[in-house]
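A protein chain is absent from this complex, but the other protein chains hold their places.
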Amino acid sequence: MGAAVARALDYDAELMLRVKEGDGASFGVLLAKHRASVIHFVYRLVQEQAVAEELAQEVFLRVYRSRSSYEPTAKFKTWLFRIASRLALNWLRDEKHERGQERLDDGSPDLPLRQVSDRRPSVEQELVYAVKRREIRRAVAALPEKQRAAVLLHKYEEMPYAQIARVLECSESAVKSLLYRAYETLRARLAYMETT
Amino acid sequence: MPGDVGRTTLLRFGWVVLLAILLAMVAAAQQPPTNPIDRWNRMSPAQRERELSKLPPARARLIRQRIWRYNHMRPEEQQALRERYQTFSQLPPDKQQIVRDRLREFHQLPQARRPVVHSEIARLRSWPEAQRQARMIGDEFRSQFSPQEQQIIRDLSAYLPN
Partner (left out) sequence: MNCPIQSRNPERFVAYAAGTLDPETARALERHLAECAACRSIAADQTAVWKALDAWEAPPLSPNFDQRLYRRIDQEVRFSWWDRLARTFRPMPLRQAVPLTASAGLLLVAGLLLQHPGTIAPVAPRGEIVRANQVERTLDDLDLLRLLGTADSTQSVHPDAR
């Protein structure tokens, strides 16, 4: 490991190196820190909660399995989300022909949109929220897989383009292109919506 | 053929010797550790995490760091510390507390005095009891060390012999 990489070693990578040395408790720290964001990322990508948790379990299992060969050549989070992206995108490709669009209408739990108002929503508002929920999910699900992944990493993980490129194993210019097309599509589809 | 018989005999003998050595090594490695940290290291990750999750996160994190440092001591240092802990842990609780108090007081001594006191402790720890007592009531001992230092030396040399 070069001196430059050693200097830039993030704390999560240090923890992973301790896991490599046999310190299982450090694995627990990494799990507690990252499990929610991994599950949420995979969920928004595959849009099925049960599948998302299973895939997230597989992500952390792979992290644990590869502890003896782990080398901090990138930020830990980059590596973690690279594993998560690969698993989720592979699942999507495998399920593509069978799942299709109809999956969006069943299976996934009804989740509330964040409401600014403290007032209990009326029945009419609940119906509007339900439509918006479905529309957001449909809009993102309709994006090509890699565009979808790029948007989720950019929006919810707040990753810079360079990091997204390393996660998705493509060039930075490819990421810019993915995001440009993705946001253009989402603007066209969602721009009429307003959140309260 | 004589050569074949010799080779077979040698192989079998070597096999027996090798097995005996390996079994002894494995048995030695498998002796249950008495040090709680070593027993902790033998717990599964799930068990360790369950225990740590009962503590506040900051405290749990500190414990992880300290265990990591212990696990990464030089082997000879770690072994010496294990042996010292073994002796310490066999003391009755009240004596253990005396040792803790004296060690803390030792570290609070002025920096220049610590090597001197440390040398005296190391020397007296290796002496027979009668010789140790004789040294500690002598004028030379009393003039070299303050009353607090004398107490530190007396207790640590008594309760943590070599």
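The first chain written gets the first letter, and so on, giving A and B; residue counts start at 1 in each chain.
What we mean here is this: a residue touches a chain if its C-beta (ideal position, glycine included) is under 8 Å from a C-beta of that chain, and two chains touch if they have at least 3 such contacts.
Remember, it's a predicted structure, so these values are computed and weren't measured experimentally.
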*Going by the touch rule given at the top, which residues of chain B touch the chain that is not shown?*
11-12, 15, 18-19, 22, 25-26, 29-30, 33, 35-47, 49, 51-52, 54-55, 59-60, 62-63, 65-67, 70-71, 77-78, 80-81, 84-85, 88, 96, 99-100, 103-104, 106-107, 111, 114-115, 117-118, 121, 156, 160
*Absent chain, residues of chain A that touch it*: 21-23, 31, 35-36, 39-40, 43-44, 49, 53, 56-57, 60-61, 64-65, 109, 111-114, 132-133, 136-137, 140, 151, 154-156, 176, 179-180, 183-184, 186-187, 190-195
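As a working rule, only the chains that are shown with their structure count from here on.
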_Measuring centre to centre with CA averages, how many angstrom lie between chain A and chain B?_
48
*Mind pulling up the chain B residues that touch chain A in the complex?*
41, 44-45, 48-49, 52-53, 61, 64, 67-68, 71-72
*asked:* Residue numbers of chain A touching chain B in their complex, please.
replied: 18, 21-29
